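Pasting a structure here, questions to come.
For this view, one protein chain was removed and the others were kept in their places.
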Amino acid sequence: MKLQSAIQFASAAVALAALIVIGPSAIAADSIDPAADAKAFQKYFTDKFPRLELKDFVNGPYSMNEDMRRQWQEKEEFPPYEFSLEAGKEMFSTPFRNGKTYADCFPNGGIGIRQDYPYFDGKEGKVVTLELALNRCREANGEAPISYVKDDMAALTAYMAFTSRGKPFDIKIPNDPRALEAFEDGKRYFYTRRGQLNFSCASCHVQNPGERIRAEILAPALGILNAMPIYRSEWGGMGTISRRFVTCNIQTRGVPLEPQSDEYRNLEYYLSYVSNGLPISGPGARP
Amino acid sequence: MASTIRVRATANGDITEVQALIQHPMDSGFVKDAQGQIIPPHFIQQLTFECNGKSVFVADWGAAVSKDPYVKFSFKGGNRGDDLKISWVDNKGASDTTTAKIQ
Partner (left out) sequence: MSVFQNKVSVLALSSALLIAALSPAQAASEVDFKTAYAAAEAANKEAGRLRDQWTTTQAALDAANKAADAGNFDQAVASAKEAEALARASILQATSEKDAWKALEIR
């Protein structure tokens, strides 16, 4: 009996020692290195589509082949988001009841700043997206917040993206463990399979961009947010980043989270960061 | 309110190419809303393009045309600087008109 327990103890000790030896290397493999992630992410897409330039990816499926590109060029001559863009411009310059405007809430009067969003707010300890900042601006000025998914929010972000066209995404991750954790959490959300169909964001937008899912051509994840908000012919209207996330979850038969919940904010942070350097092309039009 | 019609007409030699985008819900009357109620039909019935007072393009539309329709066509006989008048009337009697110069 004594011998047996001694053997048991010894084997437990060996296992523990093995764990200690394995431990540090496993942690090293899991360390958070956003810059390396972004580099690997962009390389994956440029290797997969060697004929595309990096900046082409912001045009989603329209960059994928000659026919689609021609369709896109023709569409851009008379883009379907034009009405929304005009509405957004008007909303943006119309003062709130207290006389202030959206411009008062943003650096540079809100013009040409889309590429800096989302950012990590050290005071709040969380990611702040442009859509969230717009509603916070409304609330700070005594106005009711607006729906995150379409119409007014899409119009406002369309105008703000339009004034920032061509400027490369410039998302910063400060040296703050909470910011790194937010990035990591966004990445986790991006790669985690969910819904009854067992799809992750990556199943479609990393593993199968350019392929068809039913009648649609899947967009590459690289540059996908640069074109937001978008006029989706399928939706028959404009949609925001929030709308894109929510509908993606529903399409995999998953119950979506609340727009601008922590996970979605972190996801936007991750996806925007790995597209750093690619120009803002929003508002966009998609089939 | 801003016009519901966007138009661009360019003369190239003998041919004038026209592109137009119209903001309209174009409800067919066969679609239900989130509460399960039928959305009543609301669509453009006639769309007209006139150049110098003469109709160059008339479309009788129905429920099958998509929301925010886009039209592109070309015609002979337009000149740079001519007026192109675009108007639509829908099944509820609403209408809009705009005039653009051929470029």
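Note that the chains are named A and B in the order they appear, and that numbering of residues resets to 1 at the start of each chain.
Here is the rule we go by: a residue touches a chain if its C-beta (ideal position, glycine included) is under 8 Å from a C-beta of that chain, and two chains touch if they have at least 3 such contacts.
Not measured: the values here are computed from a predicted model.
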| item | value |
| --- | --- |
| Omitted chain's touching partners, listed by label | A |
| Touching residue (missing chain; options A:Val206, A:Ile241, A:Leu271 or A:Ala285) | A:Val206 |
| Given A:Pro79, A:Gly112, A:Pro168 or A:Gly254, the one touching the chain that is not displayed | A:Gly254 |
| Contact footprint on subunit A, counting only the chain that is left out | 36-37, 40-41, 44, 187-188, 191-196, 198, 200, 202-203, 206-207, 250, 253-255, 257, 263 |
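Here is the rule we go by: only the chains that are shown with their structure count from here on.
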| item | value |
| --- | --- |
| Where subunit A and subunit B are represented by their mean Cα positions, the distance between them in whole Å | 37 |
| Residue ranges of subunit B in contact with subunit A within the complex | 2, 6, 8, 19, 21, 23, 66-68, 70 |
| Subunit A to subunit B touching residues, read off their complex | 77-78, 80, 82-83, 86, 90, 236-237 |
